[in-house]
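Removed: one protein chain of the complex. Kept in place: all other protein chains.
Presenting chain A:
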Amino acid sequence: MQKKVSIPQLITIFSPICLLLLWEFCSQFAILDPRFFPAPTLIIQTLVQMGESGELFTHITVSLTRIIIGFLLGVIPAICIGLLMGMYRYFRHFFSPIIMIFMPIPTIAMLPIILILFGIGEFSKVITIAISVFFPVAINTAAGVANIDKIYLEVAKNYQANAKDFFFKIALPGSLPVMLEGIQMGQAIALLTIVAAEMIGASSGIGYLIWMNYKAFLLPQMYVGLLLISFFGYFFSLSLRGIERKLLPWK
């Protein structure tokens, strides 16, 4: 293995460092108002302090649990319905209009009704995430199945694949690339939704952390919340890419 850093890689590493340095400089010399834009070093210090007090970890675990459970609760039925829609015309015609009706509504706009139905407990947050994740995954899965090249369907037919084999050998693996793109989208949406939901109706979590610290005008603490979201977004995205590579060695 050769370990040589190429110029494009260098630029990729350099650009965020550049931004941070600029920010640090502007903040230290009050070119940007340091009350609103605390220096990155100060934010890191705050992060360490909050970490030491332990309070940070409860917020993180609360948010992550919500995201993971909600994500799974949305993705699993979405894949099932998406596959059925892709494989059976009647399913597609039945579910398409329902999805079209609900998809344009931001899940956050449905939060009031979710709160009425499921109360203010954990379940309502999980449901909010599940709903927001459901749509992109279901639509992409259906599209993934529909986009499988016709010739593979004919190969399966010519070689006498039964319904079960057709599903596991053709429909599922063939739709996987587009389905995973949907899951990647769902992951991003889940993060958006949890923060918004926690800002509105929660007493813990990263979204709550941001909102409360804004209200208390503790801006470095608020920035810690932003930093965490950025980190987890990147982390989830990378993990999904890793899973994708494992699942799609043929791509």
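Structural remarks
Keep in mind that, in the parts below, contacts are C-beta pairs under 8 Å (C-beta built on N, C-alpha and C of every residue); 3 or more make two chains touch, one makes a residue touch a chain; residues count from 1.
The working rule: contacts and distances are computed from a predicted model.
Considering only "NitT/TauT family transport system ATP-binding protein", "Nitrate reductase subunit gamma", "SusC/RagA family TonB-linked outer membrane protein" or "Cell wall polymerase", the record for the omitted chain gives "NitT/TauT family transport system ATP-binding protein", by its UniProt protein name. Considering the whole complex, the residue from A:155, A:216 or A:238 that touches the absent chain is A:155. Although one chain is not drawn, the whole complex shows that of A:62, A:115, A:130 or A:170 it is A:170 that touches it. Contact between chain A and the absent chain runs through residues 149, 151-152, 154-162, 165, 169-170, 173-174, 176, 248-251.
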